[in-house]
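This is the structure I have questions about; it appears just below.
Up next, chain A:
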Amino acid sequence: MLEVSNLSVAYGAHRAVDEVSLMVGPREIVVILGANGSGKTSLLKAIAGIQPATPGAHIALGGRELTRLRADQIVEAGLALVPEGRGIFGELSVEENLLLGAFARRARAGEAANRTRVLALFPRLRERMRQEVRTMSGGEQQMVAIGRALMSAPDILLLDEPSLGLSPLLCGELFTAMTRIADAGIGVLLVEQNARRSLAIADRGYVMANGRVVGEGQAVALRTDPAVQRAYLGVAGGSG
Partner candidate 1 sequence: MASITRRMAVALLGGGLVAAGSAAAQDMKSVKIGYAISKTGPNAGGANVTQIPNYQLWVKEVNDKGGLMLSSLKRRVPIEIVEYDDRSNSEEAVRAFERLVTQDKVDLLFPPWGTGLNLAVGPVFNKYGYPQLAFTAVTDRAPDLGKRWPNSFWLLGTSAQYVDALVGLLTKMRADGKINDKIAMVSIADGFGIDLSKAAREGFTKAGFKLAYDKSYPIGTQDMSPLIGEAARSGADSFVAFSYPPDTIALTDQAKIASFAPKVMFLGVGVGFPLYPGRFGANTEGIMSLGGWSRDNKATAEYREKHKAMHKRDPDYWGSQVGYSSLQMLEQAIERVGKIDRPAIIKELQTGTFDTVLGKIKLRDNMLQEGYWLIGQWQDGFYTGVAPARPGAAPVIVPKPAWK
Partner candidate 2 sequence: MLTDALIAGLTLGGMYALLAMGLTLQYGVARIMNLSYGELLVSGAFAAHWLFTVAGIAPLAALLLVVPAAFALSWLIYRVLLTPLVRRAPNREALEVDTILATFGLLFVVQGVLLVMFGGAYYSYSFFAVPVHLPGATVAANRLLALGFAVVVGALLYLGLTRTRLGTAIRAVAVDPVAAQLVAIDVRVAAAFAFALGGGLVACGGVLVSMFLTFNANLGVVFTMKALIVVIMGGVGNLLGALIAGLILGLTETFVATWIDPGLTLAATYAIFLVTLLVRPQGLFGIGRR
């Protein structure tokens, strides 16, 4: 269970994230909706420790305080981030990326099992183990990124716009995979532009604007909320 309270991120005088509180339980998929520049990415980065939060924030994972920890210690504590742009090691092979995913000491014991699980989730990685990641397509890279994060045996997985730039086909596969990840007992915190699809798989959601949480609720409720519909689900509602 991830609990965040009173989290702010400031760039100079500008507050990108303003006293945000949220929580993610095990097996839960939580989506954060919001316009570009509303602070979603900064929020994830701050939780993962690669962006300093202003003093006063509280981030706890399963009761353990993460606030003062370095990014690598946070991974060790059980929280993994798949950052915007994937953050994979393009010049290393798939195999090496997955190997590094299990660099955390917590991940060593269950490494083999995790690996089996990741390859079951993304079977097409199996045939690409020796390939350099940067030569792979965007969708495959996203699989490597998520797979690598899962190798650290996280309790909570943070995903920043995983569907960005993916074709509709791959996008579908990706959202299916997220459901299966949550089913395996991992809490998923997701930032997505594709509100329709993400609300379809999510349990709960938060809505952010100008760095603040301006709304939250069950995914079902958000889907039918007129304000959310207008802002995030679009009026040109047709689908393929």
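Assorted remarks:
Just so we're on the same page, contacts are C-beta pairs under 8 Å (C-beta built on N, C-alpha and C of every residue); 3 or more make two chains touch, one makes a residue touch a chain; residues count from 1.
As a selection rule, all candidates are chains of the complex that A comes from, given by their letters.
Since we're looking at a predicted model, the values are computed, not measured.
In summary, of the candidates 1 or 2 that share the complex with chain A, the touching one is 2.
Interface residues of chain A, counted against candidate 2 in their complex, comprise 48-50, 70-73, 75-76, 80-81, 83, 87-92, 96, 99-105, 107, 148-149, 152.
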